[in-house]
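What follows is a structure written as structure tokens; I'll ask about it next.
Note that one protein chain of the assembly has been removed; the remaining protein chains are unaltered in position.
And now, subunit A:
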């Protein structure tokens, strides 16, 4: 079973995606901020990461930066799922080699699940 880590600080969104993806057959773990997320990634590298950008303690951008420094983690697909539609963070994330940049409010959980299928299917 493919392992997915969801790093998202909003509990409503976090629950929505984790339960959806669990139903779709993935082994899902969650993290409420970038710091907890990074610890979990290091302790038990998942097959794919769903990552928010604007989060307390450690932002999504910082998580990507840390992952790209680590040879064991740099190849894990990262799907950024954010509500940020403008600003330098988007370009920054794309330049660091993320897999997809998705806008939360454009999508339903099923769309996100379909995107994940492309990389884990």
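Annotations for the structure displayed:
Convention: contacts are C-beta pairs under 8 Å (C-beta built on N, C-alpha and C of every residue); 3 or more make two chains touch, one makes a residue touch a chain; residues count from 1.
What we mean here is this: contacts and distances are computed from a predicted model.
The chain absent from the displayed complex carries the UniProt protein name "histidine kinase", chosen from "Zn-dependent metalloprotease", "histidine kinase", "ABC transporter permease subunit" or "Beta-ureidopropionase". From the options A:44, A:83 or A:114, the residue with contact to the chain not on display is A:83.
The chain that is not drawn here is touched, among residues A:2, A:16, A:36 or A:76, by A:16. Although one chain is not displayed, its contacts with subunit A can still be listed: residues 10, 12-13, 16, 20, 23, 83, 85-88, 104-105, 108-110.
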